[in-house]
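All protein chains but one are shown at their positions in the complex.
Naming follows writing order (A and B), and every chain is counted from residue 1.
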Amino acid sequence: MAAVIARDLWATSSNASFPGPEGAVSVPVWGYSPTPGQCQVPGPLLEAMQGDTLQVTLHNTLPEPVSLIWPGQAVRPVPVKDTNGRFVSFHRHALPGGTFIYTVNATRPGTFRYESGSNPAVQVQMGLSGPLIVRPAGFSPSDPAQRTAYGPDTGSDFDAELLLVLGEVDSRLHTAAASGSAVDLRAFAPDWWVVGGRAYPDTVAPDAPGGVQPLSSALTVQAGRRLLIRCINSGFQTHALYLGGLAGRVIAEDGYPLMSPTLDATYSRHTLTVAPGQSFDIILTSPDPGEFYLYDRELLHCVNGERFPGGMMTRLTFAV
Amino acid sequence: MDLHLWAKAGFITTPDGNSIHVWGLTDQAGGPARVPAPLLILRQGEAVTVNLTNLLPEPVSLLFPGQQGVEALPEGGAWEPVRPQHEGGLLTSLAQAAPPGGSVSYRFTPQRPGTFLYESGSNPPVQVPMGLAGAVVIRPADYDPVSNRTAYGAGTGTEYDREYLLMTGEIDPDMHLAVQEGRPVDFAAYRPRYWTLNGRCAPDTMLPDDVAVLPSQPYGAMIMAEPGERVLIRYVGGSTANHPLHPHGNHARLVAVDGHLLRNGTADLSHKRFTVLVGAGQTYDSLFDWTGLGYTPSNPIPTVIPNVRNLAVGDAGWTMWSGTAYLGQKGDLPIGVVSYNEMGEYHFMLHSHEEPQLTNWGEFPGGLMTMLAIFPPGSLGPEVGRLGHGGGM
Partner (left out) sequence: MRHDVRYGATDGSVQMPDGTRHYTFGFADLTGVPENRIFSRRGEATLLGPLLEVTEGDDLYLTMTNIGLPGRPDLDDSHTIHFHGFPNQIPLYDGVPELSLSVPVGRDFTYYFKPRDPGTYMYHCHFEPVEHIQMGMIGPVIVRPALERDPAYAGRRFVYNDPAAEFDREFFVFLTELDPDVHANIEGVQEFDWTEYRPQYYLINGRAYPDTIRRNGVPALRQQPYSARIRANAGDRVLLRFVNLGFEQHAMQILGIPFRVVGLDAQAVRGAGGEDLTHLRDIVYIGAGQTVDALVDAPAPGSYPFFNRGYHKLANAGQWPGGMLTEVRVYPPGGLDPQAHPNG
């Protein structure tokens, strides 16, 4: 019963908001949007069932070629090169004002991302990336036995799930790129660190559907329930995800489950280094109620400017 | 067990003569601040209360990552679960804190053996790099220092002969100066100039515990063992960066991370590495043993060492070489070279492989390095390689 899931994404621009010393600071961003209007960062969650085919039409309203690459998917890249044989894009792109249709066979379940493979340091930093979740065959959100990330017997059954998309924002790079000025990547130096496109305390504000930064990264779950954290690092720096003092069980890395019929290679951590491009699936639970802050234990990323708290922090509440 | 810690300001020194303002903890009333914080050696199943008195100008709290059921007793309050503190909906501290001049207590019963950290949960981007972090070792319930010396209990494959703990750190002197002068920290300009193991920069890392000239840095990082002995090295990522630590001389088997044994039932997930990437806030337990390749004067090395006058020995004016190829033997060294080699022991460097970290403000040698010395059989006493002996790591 594999389906074809057709989606449209517009690569477009907008302004995002980050906490500054005297109130919100507006920073230009680029992102993928489900509508032709303002973009969102991160891009909208794409979801498919294992075996489905995703057909994504990219409409490019930006002034340079934009593409979609699908790390971890069985997509054969068709790079675009210039007349000197140098990469322009890692995969076929949509020219400014143009479109391109991508076909992705979602053959394996897991936590993935999509992002631009064109001028990637600038475009991914500007916000052109988003999460992709592929559900395992037989997945059913209402059947506890089939509410898993990787199928039965993978240790990945869950009651609730939380998506944590990590990244960094270098506002000077954003301003330069948005105004068409040259970007010198040697100067890359983030001034905000984000989860779900926002810096704390915005990370724990509610979802804002239709906004530029619609994704909240806070969650309330009933104590004793199994929470699946899907952590994706779409940034360029490592981040040490601290699980609030709780021990999480890592059940998959890069969308590859660690438990198989022959070996259980899952493991427990309370802090986990997530390198650029990696994804981790972690089962977390607390038998007792409590509030837990999840944050980057590299600590210097938990500030806005000169002040703690800020940056790469969010809050998990296990409720009565 | 009842512990008392004071959070206070102090200074640490670097081998290039710098004196750096720190915020540290001490377990001695009136004693100097110590960096890292005192090593806590606890026992699985035995309750502990930690009483914190804060002599610093901002609130200080303590987090015990990996411990369950930690409770806090704020000043004038009652015992309650540790929870993040807020003001106006904004986080102010990750745990109940002691106000300046005040106190707070924490209590918990360690449920699992292993290597852990404890650190401040208040303004951590400043307080942890300033020095408010230390290590925690939880002994297994069945631990006995003579008859059952393991990291995770009998039958876990973690028996050892000697144990050491190495906690990494970084220092940006501008940050410490800003704190000393009460100015905001400019995180955008953050750039470490010193790197430490157990709070010291090399070569101070190779000095013993409790040297008089380093009153605020009581822990050495010198590893010593004999051939065939199993050495437990507990790596702790104590500050804000990840460090790839590389002991020369042999691989080591990584057996536990964050205090969790790399085992699922009967499946063993431990594996060997020659470089362990010690992540920020994380702990890695590895087992190192060196057996050698059997070279002795009667089974000699197959090459001829040229006359040492034709080679560079002790370019810096000193060496740790014995002068021969053989364990337990000393040989001739060029005149004028001071040798710190005691009895023909082998020295292997253990260091971060991000080599700029092997400097003291950019000058090599220094920083994140120590030695792993293999001594002739029978030459080390049982007190070598014991945590907590004489207050040291």
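Quick note on the criterion: a contact is a pair of C-beta atoms (placed from the backbone, for glycine too) under 8 Å apart; a residue touches a chain by one contact, two chains touch by 3 or more.
In this text, all values refer to a predicted model and were calculated from it rather than measured experimentally.
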Where the missing chain makes contact, among the chains that are shown: A, B
Residue of B:Glu181, B:Asp315 or B:Glu383 in touch with the missing chain, whole complex considered: B:Asp315
Omitted-chain contact residue, chosen from B:Pro38, B:Gly169, B:Gly249 or B:Gly385: B:Gly249
Sole residue of A:Val122, A:Leu299 or A:Met312 that reaches the chain not shown, by the stated touch rule: A:Val122
Listed residues B:Leu73, B:Met349 or B:Val384, member touching the removed chain: B:Met349
On chain A, residues whose C-beta touches the chain left out of the figure: 69, 71-72, 74-79, 84-87, 90-91, 117, 119-122, 124-125, 183-188, 236-238, 253-256, 258, 262-263, 265, 273, 275-278
On chain B, residues whose C-beta touches the chain left out of the figure: 157, 191-193, 242, 244, 246, 248-251, 253, 262, 266-275, 277, 290-293, 295, 301-306, 308, 310-316, 318-321, 325, 327, 346-349, 352-356, 358-359, 361-365, 371
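We take it that only the chains that are shown with their structure count from here on.
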Chain B contact footprint on chain A (complex, rising order): 189, 191, 200-201, 238, 240, 242, 245, 247, 263-273, 288, 290-293, 297-300, 302-303, 305-306, 308-309, 313, 315
Chain A-facing residues of chain B, complex: 63-67, 69-70, 81-84, 89-92, 94, 123-126, 128-129, 184-188, 190, 237, 240-242, 257-260, 262, 264-265, 267, 269, 277, 279-282
